[in-house]
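Let's look at chain A:
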Amino acid sequence: GLLSGEEDTAESQGGNGSVEKSTITVAHLPSIDVAPLYIAKNEGYFEDEGLNVKIEQVASGQAATQKMIGGDADIVQSSYVPFLLAHKGSGADLKIISDAVSAAPDTFVLVAKKGGDVKSIDDLEGKKIAVSALKTISDTMVMSAMKTNGLDYRSVEFVQMSFPDIPSAVAKGQVDAGLVIEPFLTMGAEEYGVTPIADVATGPTKDFPLAGYGALADFVEKNPKTVAAFQRAMERATEDAQDRAVIEPVIQETAGIDATTASLVKLPNFHASLDASRLQRVPDLMVEFGLLDEKLDIAPMIVQPSAT
Partner candidate 1 sequence: MATMLEVSGLYHRYGGGENAHLAVNDLTFTVETGQLACIVGPSGCGKSTMLRCISGLIKPSGGEVSLHGDRVDGVPKDLAVVFQDYSRSLFPWLTVRQNVEFPLRWHGIGKDERRERAQEALEWVNLPNVANKYPWQLSGGMQQRVSIARALARRPALLLMDEPFASVDAQTRFELEDLLRKVQSAHGSTILLVTHDIDESVYLGDRVLVLSKSPATIVADLTVDLPAERDQITTRESAEFVSLRAEVARLLQSGAKTPAEVGGS
Partner candidate 2 sequence: MSENHGVAHDHRPGAGAPQDTAGGMAKTAGVARNFLLKWSLAIGLVVLWELATLAAESAFFPRPTEILAQAVDVWFSGPASHLFLADTVFDDVLPSLGRVFGSWAIAVVLGVALGTALGRSQTAMDYIGPLLSFMRAVPPPALIPVFLVLFGIDNTMKVVTIVFGSIWPIILNTVDGVRSVNPLQQETARAFRTPRRYWVTMVVLPAAMPKIFAGMRLSLSLALILMVISEMVGVTNGIGFQLIFAQQSYEFPTMWTWIVLLGVLGYGLNALLLAVERRVLSWQPTRGAADAKTTGV
């Protein structure tokens, strides 16, 4: 009701009865990455599959996954790193049911003050770098990029700060550099004049898988048709998302940014289909930088769409 904000309509038991559970809740954190999710909902792709999808915003991948473990969400969109950490650490058996985005060139970028001391990645040793959270893809990618460039990534001090705050902190010199994603990259350049110094998604982290959709193993087992339906709808939407003209109005709406910014932001690569060998890069990188203490085989976590 008023308290929960949910529609009080009776649980619609499957539009066409072709799925086990027709009403599902998807939790995600606000970002451009979820544009296809909204396309699927807005364009009626879910409906076509007999799904009634409720979307809930959460502040972090952790919170989203925890809500799912607690039973308040069926599917979550999350960065892979916290999702894999949750798989290892929460005791819950998690599955990946759809890919979401990977890093496109110039979407995962270190910025620094224009005209400041830090001009390239080579200047970062011993510096203070702001990232959105520690032990996530952010700091890991920075470390990886530095390693690739033969720099001592251990000398860096990472401080945690939410994306919107990073450009301002960089501009004020509170930190020497910061890792930002869109739209903060574009907005940061516009509002604070911070300037990109390095794309961290290059070399070994080129086109690096960033985020996907996951569910509990239990849910996947009990609702194979629901999962398949979700996968099909996301597949369609992701295809649409390759067209900028489709995406821009969506991100204007979901991220609340203006048309100009929307037209300027660089988009990540949207994916839906799951490629185990591509995704295996994530746990491997995590092992390399100590986020995981042993190798994790991602293949058993992946739920491929059934061939129906």
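The working rule: a residue touches a chain if its C-beta (ideal position, glycine included) is under 8 Å from a C-beta of that chain, and two chains touch if they have at least 3 such contacts; residues count from 1.
Selection criteria: all candidates are chains of the complex that A comes from, given by their letters.
The shown structure was predicted, so the numbers you read here are calculated from the model rather than taken from an experiment.
Set chain A beside the options 1 or 2, and in this complex the one it touches turns out to be 2. Listing the residues of chain A that touch candidate 2 in their complex gives 62, 82, 85-86, 88-92, 130, 133-136, 157-162, 164-165, 168-169, 172, 174-175, 291.
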